[in-house]
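Removed: one protein chain of the complex. Kept in place: all other protein chains.
After this line comes chain A, so read on.
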């Protein structure tokens, strides 16, 4: 065979299963199945093509692989079919990379989840992110740990509380010896053990109506709010208004009392509803819902109300993990996160399903203009 003008090195993506039908003699169906996203692609083609596919090793150029076959294939047709399969994310031009390097499995995952961007570039965007987190309690710290493990290398934590013995219940960075220490400092040390390259700025402050945000958030790639004091709605409105003007996304995480396994709200200027539309939406939706709760003084230490809010680490881990799937998709340059933008979900612990509410913008809102 003469030298091919089109002579790439190719391999089938690791995350794709390939099935070949065997029923017919002159044609077969080859099905490609993305195991992570569960998407399928089928082609009808000559059976000999499946042998070529199986021989793609990600090392040898195509011409060398084709040499070992006794049959002739039309190079033009071959080129168009290979280019099609590359475009569909089934085949890839392998990058030279140690398969056991720290993030190889994640980069592999991204290649199947982020389109229009190389997986290495997508991963680089995660690494280079700067995430500011208000409130590093059960959910905030869990988000920080997940993002740090994924490679996010720059954080700022804002929280004024200290670790208590009770933090053992849900704070993943808890250590008995650190009771009494500032949460932000203990979490910083925890992240440094995970990844020595991480850089953390600790701010031992509580987010207050008069807090000057500019020095805290102006360099952020995105901001996460889990600060539930005085009330998560109030801290979020303050942050949301400021960040919208700065075109910085805000993620208000779920997983707090009465919403123990909820998904978060993602506010992205130009893409989602704005914070005021969201809080207006819920005030209107709950206008007739004026519940009373009885608070008993059964606990002399008053650290927690017996009979009140429950929750386990496994439950806050759900909200944190869910948040991080959305956040990492956004940071890596994906667009799957858009599917649930401006929607809030509550995972129902007894059913194993999410109940969704679509958050609607106020008509004619001059902030989010939806």
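The rule is short, and it goes like this: contacts are C-beta pairs under 8 Å (C-beta built on N, C-alpha and C of every residue); 3 or more make two chains touch, one makes a residue touch a chain; residues count from 1.
The rule we apply is simple: contacts and distances are computed from a predicted model.
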| item | value |
| --- | --- |
| Omitted chain, identified by the protein name its UniProt record gives, among "Thioredoxin domain-containing protein", "(2Fe-2S)-binding protein", "Molybdopterin or thiamine biosynthesis adenylyltransferase" or "Acylaldehyde oxidase" | "Molybdopterin or thiamine biosynthesis adenylyltransferase" |
| Of A:27, A:87, A:194 or A:285, the one touching the omitted chain in the full complex | A:194 |
| Among A:184, A:252, A:274 or A:315, the residue in touch with the chain that has been omitted | A:315 |
| Touch criterion as defined above, residue of A:273, A:324 or A:359 at the omitted chain | A:324 |
| Residues of chain A (touch criterion as defined above) contacting the omitted chain | 11-12, 14-15, 17-23, 30-31, 35-39, 50, 53-54, 57-58, 99-113, 146, 149-151, 165-166, 168-170, 172, 174-177, 193-196, 257-258, 260-261, 263, 289-296, 298-299, 301, 303-315, 317-318, 320-326, 328, 336-337, 339-340, 345-346, 348-354, 356 |
